[in-house]
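Comments concern the structure below.
Removed: one protein chain of the complex. Kept in place: all other protein chains.
Labels run A and B following the written order; every chain starts at residue 1.
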Amino acid sequence: MAEVIERARMNGFKKALDVLCLTPLGLLCLVLLAVLPLVPPFNQEYLIRWMVVGLFMAAQAVAFDFTGGYINIVNFGFAAFVGLGAYTSAILSVKLGLSPWIGMFIGIFPAALVGFLTGVLTLRLRGIFAAVMAWFIGLAFWGLATKLVFLTEGPLGLNCPTLLQTSSNLPYFYIILVMFMISYVVLKRIVRSNMGLAFTAIGQNMEAARTSGINPTRYRIINFTLSCAFAGWLGGFYAHYYGILMPDVMHTSKTIEVLVVVYIGGRASLWGGAAIAIPFVFAMEMVRSVFSNYPGLNLIFYGLFLIVIMIYYPGGVAQFYAFLTERFKASRLVRLAVGNRLDSP
Amino acid sequence: MTMEKSQSLQLDQVIKGLKSPAGITIALSIVAAVAASIDNGFYVIVNTIVTGGMWALVAMGLALVFGVMNIVSFVHGEFFMIGSLTAYFTFTPFSDYLMDNPHPVAEALLPILAMLASVIAGIVVGILCELIVFRPLRKRTREQWVMNSFVITLGLSTFIINSSQFVFGTDFRGIVSYWDYPTLSIFGVYISFDRFLVFILAMLVLGLFWLFMKSSKFGRAIRAVSQDETGARMVGININGIQTLTMALSSALAALAGACLLFMYPAYPTVGLGPLYNSWFIVILAGMGNVVGAAVGAFVVALLQVLTTIYIGEGWDYTIPAACIILVLIIRPSGIFGSGVRGILDQ
Partner (left out) sequence: MENRPLLEVENLDSGYGFLQVLWDVSLTVDRGEYVCLVGPNGAGKSTFLKSVAGLVSPMGGRVEFKGNVISRLPGNKICRLGISYISEELNLFMGMSVQENLAMGAFTVDDKSKILETQDFVFELFPVLKERRKQFAGTMSGGERKMLALGRGLMSSPVLLLVDEPSLGLAPQMTATVFRALDVLKEKGVTILLVEQNVTRTLQVTDRGYVLEKGKIILKGDSKDLSQDKHVRKAYLGI
């Protein structure tokens, strides 16, 4: 009730923010991000490329966190679903000459379908077994992509048309920015709804959720299907951005990359992983270019980061932000309280 | 009269055993192995048994870590890698030296030395992982232990693989053979001396391991912790110590397998991934945390891979087993040996 009244009281700007599930700070960051590639020194091609990679990572992190953070099942075959969308779209455009713009959306269907089946298959399994099962499914598809050479060209790589006939990264930046925003807003709105509550309940205690009338089966399947659908869609972008697709896009290590970003960013927030994706990609690329004589150094940091975060701060950046805002609010409250006392006799 | 009765009882039990999922799987595997060897030659069975023995070593460690510490480990393959690296760096310098100064006894014993060195390396790394990573995590994580420990093993795996690449590069470091002896012929199948001896060694270690778990004080304590942690604490078992011991044992087993297979799988940073996938197939197929089941399941998965390579082709040996195991799990999510009792070595 109170919420409804609050909603009614909001002005237009606040309403728009609410629809987009953003805080003013979030909006500010987004606007800054949108103009960033136009401002020197960030307008260099390789930096924009990093940003595209970062945004792609951010969008994946949102889709990944949707299952991992809420129903508490790490979709360990996540990269395979991205790859499934990518290969579908790429094969359609190469073999049938379909426009990549349409292919990208068609790529949603196989990923969602396999996601749906994975959800059905893992129904009876506890969280961790479901994760392992999803991993096996991912491994199976990775193997298929390697071996079905007549379709995928195997490890040689499948050349496919890009979305645009340009060598500039800037248009891609805005495309992936829009795709990221769509993923974020759609999934965040779901998470905020009653369905999101059901997801959280299932993730925390499946039995308790069941006894309180939530049908875990249904919600788990819905969750898996949706998350995989977005993964497939993003895969389409990946294929037509790079223009070449190799089976390793489905490799477990790609899943781990997304997982690291989500865990450092903070699970069950959706925005946590997204927020740190770009800085994270930048940091990793910097390490890679500074220590170019030592390949793999950035991945050592990856591993170390993950270990340290998991042991000492499992809530990640999102928890830290919550802590900061709490602090801020508390200090403001104190000031208000003190002020009031000073005013009153 | 009583003799007869007990005999019929045994027969009943055998029939009952055969009707269980485990019995069906084992019977089917044996039939498939025999059929394939009639079709393709006896080497099918020999290959299955030799590789199965190795996967058994790796998978048992994985099952052990899950059973005792409740860790779904992704880092297990890296112990395999560390084992093969250690074996390589112990074996090659001495082997080069012996090339110039031949000495038959030293040549025969050197591989054993290399394997011992990898076992020690495995123990050290296992203990370090437990002390530096898992113990602090255990102190801080209560509720989401399984997921969190799983994620942390991902981090460990990434860290170890890339550190190895950082230090040793991406070269393939392999050897041609451990023992430069002529190949053996068993039932008309030629098998290299290495494979033969390594198999014998694996079986020996499996037997020792089983004895240790069954009848030694600490082996029993490990099983006790896996069956009831509170109970174990009540009878005076130091849980931390047992967990360290478990980690050391499991990583030592994996490292030994890595050392044993050096002549087939040269050491390079990601060499552990294949064994990791395989042992996961095995553990899931057999039922999580079931160590005896893992030993048997290893041969089933090995057979599956041998058959896949023969009848479908190279490179399918992850896809087909994965698909088969997914099918099995649809019918029986707890694995063929079941994991109703969260114990190990006990069914």
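By definition in this document, a contact is a pair of C-beta atoms (placed from the backbone, for glycine too) under 8 Å apart; a residue touches a chain by one contact, two chains touch by 3 or more.
What you see is a predicted model; the values in this text were computed from it and never measured.
Among the chains on display, the ones the left-out chain touches in the entire complex are B. Within the set B:Arg135, B:Arg220 or B:Arg332, the residue that contacts the chain not displayed is B:Arg220. The omitted chain makes contact with just one of the residues B:Gly169, B:Gly231 or B:Gly313: B:Gly231. Counting over the whole complex, chain B has residues 217, 220-221, 223-224, 227-228, 230-239, 341, 343, 345-346 touching the chain that is not drawn.
Just so it is clear, only the chains that are shown with their structure count from here on.
Rounded to whole angstrom, the centroid-to-centroid distance between chain A and chain B, based on C-alpha atoms, equals 35 Å.
Residues 72, 133, 136-137, 140-141, 144, 146-148, 150-152, 154-163, 165-166, 269, 273, 277, 280-281, 284, 288, 313, 315-316, 318-319, 322-323, 325-326, 329-330, 333 of chain B are the ones touching chain A in the complex.
Those residues of chain A that touch chain B in the complex are listed here as 72, 74, 121, 124-125, 127-129, 131-133, 135-137, 139-140, 142-144, 146-147, 252-253, 256, 259-260, 263, 294-297, 299-300, 302-307, 310-312, 314.
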